[in-house]
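For this depiction, one protein chain was excluded, whereas all remaining protein chains were kept in their positions.
Every chain is named by a letter (A, B and C) in the order it is written, and numbering of its residues begins at 1.
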Amino acid sequence: MAVEPIGVGMLGYAFMGKAHTNAYKTLAYMTWPPPLMPQLVAIAGRNEAAVAEAAQRYGYAEHVTDWKTLVADERIGLFDNSGPNDLHAQPTIAAAEAGKHVICEKPLGRDADESYETWRRVAATGVKHMCAFNYRFVPAVRLARQIVEAGEIGEIQHFRGAYLQEWGATEGELWRFDKAAAGSGALGDLGAHVIDLSRYLVGEIEALSAITATFQPGREVDDAVESVVRFENGAVGTIEASRFSQGRKNAFRWEINGSKGSIAFDLERLNELQVHLTGSAPGERAQGFRTVLVSEAEHPFWEHWWPQGHIIGWEHSFVHEIHHLLTAIRDDADVAPHGATLEDGYRAAEVCDAMLRSAEGGGRETVSYR
Amino acid sequence: MAVEPIGVGMLGYAFMGKAHTNAYKTLAYMTWPPPLMPQLVAIAGRNEAAVAEAAQRYGYAEHVTDWKTLVADERIGLFDNSGPNDLHAQPTIAAAEAGKHVICEKPLGRDADESYETWRRVAATGVKHMCAFNYRFVPAVRLARQIVEAGEIGEIQHFRGAYLQEWGATEGELWRFDKAAAGSGALGDLGAHVIDLSRYLVGEIEALSAITATFQPGREVDDAVESVVRFENGAVGTIEASRFSQGRKNAFRWEINGSKGSIAFDLERLNELQVHLTGSAPGERAQGFRTVLVSEAEHPFWEHWWPQGHIIGWEHSFVHEIHHLLTAIRDDADVAPHGATLEDGYRAAEVCDAMLRSAEGGGRETVSYR
Amino acid sequence: MAVEPIGVGMLGYAFMGKAHTNAYKTLAYMTWPPPLMPQLVAIAGRNEAAVAEAAQRYGYAEHVTDWKTLVADERIGLFDNSGPNDLHAQPTIAAAEAGKHVICEKPLGRDADESYETWRRVAATGVKHMCAFNYRFVPAVRLARQIVEAGEIGEIQHFRGAYLQEWGATEGELWRFDKAAAGSGALGDLGAHVIDLSRYLVGEIEALSAITATFQPGREVDDAVESVVRFENGAVGTIEASRFSQGRKNAFRWEINGSKGSIAFDLERLNELQVHLTGSAPGERAQGFRTVLVSEAEHPFWEHWWPQGHIIGWEHSFVHEIHHLLTAIRDDADVAPHGATLEDGYRAAEVCDAMLRSAEGGGRETVSYR
Partner (left out) sequence: MAVEPIGVGMLGYAFMGKAHTNAYKTLAYMTWPPPLMPQLVAIAGRNEAAVAEAAQRYGYAEHVTDWKTLVADERIGLFDNSGPNDLHAQPTIAAAEAGKHVICEKPLGRDADESYETWRRVAATGVKHMCAFNYRFVPAVRLARQIVEAGEIGEIQHFRGAYLQEWGATEGELWRFDKAAAGSGALGDLGAHVIDLSRYLVGEIEALSAITATFQPGREVDDAVESVVRFENGAVGTIEASRFSQGRKNAFRWEINGSKGSIAFDLERLNELQVHLTGSAPGERAQGFRTVLVSEAEHPFWEHWWPQGHIIGWEHSFVHEIHHLLTAIRDDADVAPHGATLEDGYRAAEVCDAMLRSAEGGGRETVSYR
């Protein structure tokens, strides 16, 4: 079986670089045959010793200290931007304009302007592009989307989502706390994920009000954001993000209530989906939220893995995500609707900006896209 | 609305006396109209000061220090034996032979012989009789019975039940640790409940093997019992009871697996039933254990209580139990199958004895009823 | 033991009348000796047949069809207003002005004006007064307060509370949907509870933004309210209430995150408290949210009940609440801080009004008390 290769150029070797690289290496044999066979051409990073070790560790054929070298490398067909937020726009645009497909970590930009610019310029090139909102590729999240699309929970009335972590008080200097590098704090880091899944599962947000808080003295960015939202379809709810929730390690929790049922999820138990359906039979008398262990042969993405009940980890969302992108590249197919495009990245940024405007000005903000 | 009265004579004013008395007082207005209106005629106990205070507290018209006075009291139509195990047989028999209906706490006797004698002599009188296996009257347990009876989980293959508490090491002198008074330890106290519900939900036990343990030096009775059981219908499983399970406060847990589904329960969350049904539609893809909050208008016993989700407590099982008994008395109806009779009390004792024989002799014991 | 009596006059015999009456009857023997011995003097309701049956059922000596008869009855020392919202102000004020202690169901009034008037006029009389925010009297909630007050979770950064029910779409005509009778919908009915506990556990709310929704065509009141709040102490969070959350039967859920730990609660499991403490030892490596089964002898209110793990029901919160009020009456002690006074009822109404103003006007509202 001959699988066509695709050269990958990676920007970044830290947390996200590790996660994306693992995806390329794993999908090569776990999703068999893979849509395209990743060739790890080169990895870029500013610290030469570190990037050299990363290349050795992960099997990139070369390492470079200037991302522009990746952009100029003709062997590279896919540019993977796993760098910090302030390195999202320029390299991603340059790579696309050099004809490479691109995947860029979220948030796409540090604000809506930068994100819009990135999206428009990349889209203009005609390459495939993806914003790495990887949680769309958690099997339970995809299953939720299937249930919603099939109308099984009816009209949606509520979405409440919160992404809670606890390390905000104990971590020291990080680029994530630097406004120039990160754009925002918990909002862009965690809140953007909530916004993206709310758009993926419920629809566009029409209006919102928000309050932000910075608990750590001297910190430039928000430690937490709290908002109320109204969707275009009439659903209302809340979106929150915080780095100051003790005991919540990686608690991205959301719940959707519809006229015929409800769905709830917690990333700390990412293999499970809580599903309540009002109309199921038999068992009118035995209704309640079902703990669905999303690990059956017929569940999304599960054909790649193990017998039922042998659960997978957080990192596998990236395997599915990049598998999706490679399939779109191979087939010249749309990344949307299941994959987040750079337009989705921009739209999340537009909502984030509206939250910051509301937090500052106190008014309810309407979300409008350019 | 005139409700016919029934005079109640109570033996005991400690834990069980309090629970039973609360039931009489509560059902008088919560289950409206009650089947019969309890009149608290007299309460018996050996410590006069204590029993006098109990009478005042609970509203018994009189107090006595000799239970025989209750037996002789013609105003009493129902004799409630909430005394310790060694006071079960004689007063219960005497009351029945004096023509009073009887309810007796579990275990019915200290062994199968005593239990058999009590059952036979009481049954011979023709009065209504009940062994207070109150957990049959937890709404979730009754719902489980309904689901099993309706065939919704198919043929039963497994029952695993454990009743775990933690106080075995820290409590001092108690009649419960005295073999002469209690008969056995965790087995008769907790294990009898597991045995009774296994019989109520699955069927008769055919054979078993057991191991007991006494962890506390010098203690006469078992602190824990572990057994494997085979039911007449072919199901197999385990039955356990322990007073040495740290952190398990009142954890009476059981699970039933059938060919079409499963049910699980934990007394620490007594308003919930975990139900898995393989054949439900829609939602083949959204199967899993449902957390049924057993608190809907159509759920067992719930017509007496509150709007859905307003959960009830442990003590309410006694309200339902005694309501059931009063109904049987009023209607001259069978206490069985939902109420445990003294025959059920005897049968649980026969199983307990078989467990002790197996624990001592090491062999698998067949359960046979006289 | 002679316990001094107090005559009780009850307005209402529906859901709340049943719950309050059960409390008077139960505390008389469960909390022994009770602070005062309730005498059920009379019950008022507009439907004579119904109120007559209620009197017989619950043991009120008399029934009346005009609440003013209760106010005029000198045997009555405590006026219990369990009527609908539009019958809160006038009877409560009249009873207090007649020298009776009063307890009034929540919301205190249909808006802040009415609530303020009620509080001020009642307070002017010098009687004891209580607004029946019964959830302060759930053992787990009181335990949470103890933990917060002891500083065990440090400075509070977040409160997120939601009271979710599901019956909004299926119930027909109810006074609860009538703006003139109820004042508001989910907000006053459910949201007021969230507001009250947020004030009890975290502190005063300083500012908020809100969105409301009415999903049922033609309905006058809100079906759901979503809000973001900032507390005076700097904590931020969300407060929600909805009658359109399928599968959530009585899900009053809240979580508090502090600098040293977190606490979470769900009314559907009211005997449990989730507690995370960062600083516990031993076991740095074994940290996590503890499921505290709030049923130990040393836990709040537990001295009245059963051995550990024998859980209590929703209705018991009222037993504790009225026990608290009777103690305050007997001892001429403050109802606050653990009991909600009519001032607390007013304050909750002020917050509710601010939410409605924000929902309508779109701006962030400052909460200020008169």
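Methods note: a residue touches a chain if its C-beta (ideal position, glycine included) is under 8 Å from a C-beta of that chain, and two chains touch if they have at least 3 such contacts.
This is a predicted model, so every value here is computed, not measured.
> Looking beyond the chains shown, say which of A:29, A:175 or A:369 touches the absent one.
Selected residue, touching the omitted chain: A:29.
> Pick from B:142, B:176, B:193 or B:276: which residue touches the chain that isn't shown?
If we include the chain that is not displayed, B:276 is the one touching it.
> Can you say which of B:57, B:88, B:248 or B:285 touches the chain missing from this structure?
Of the candidates B:57, B:88, B:248 or B:285, B:248 is in touch with the missing chain.
> Mind pulling the chain B residues that touch the left-out chain?
Touch set of chain B with respect to the missing chain: 153, 157-158, 160, 162, 164, 169, 207, 209-213, 215, 224, 226-230, 234, 236-238, 240, 242, 244-248, 257-262, 276, 278, 287-289, 358, 362-364.
> Kindly note down the residues of chain A that lie in touch with the hidden chain.
1, 15, 19, 21-22, 25-26, 29-30, 32-33, 53, 56-59, 165, 167, 248-251, 267-271, 293, 295-296, 306-316
> Which residues does chain C use to touch the chain missing from this display?
So the residues of chain C touching the unseen chain are 143, 146-147, 152, 272-273, 275, 277, 279-293, 296, 298-299.
Following the convention adopted for this analysis, only the chains that are shown with their structure count from here on.
> Point out which chain occupies the most central position, where each centre is the mean of Cα atoms.
Nearest to the common C-alpha centre lies chain C.
> If you average the CA atoms of chain A and of chain B, how many Å lie between those two points?
The mean C-alpha positions of chain A and chain B differ by 53 Å.
> Please report how many Å separate the Cα centroid of chain A from that of chain C, as a whole number.
41
> Which chain B residues touch at least two other chains?
293, 296
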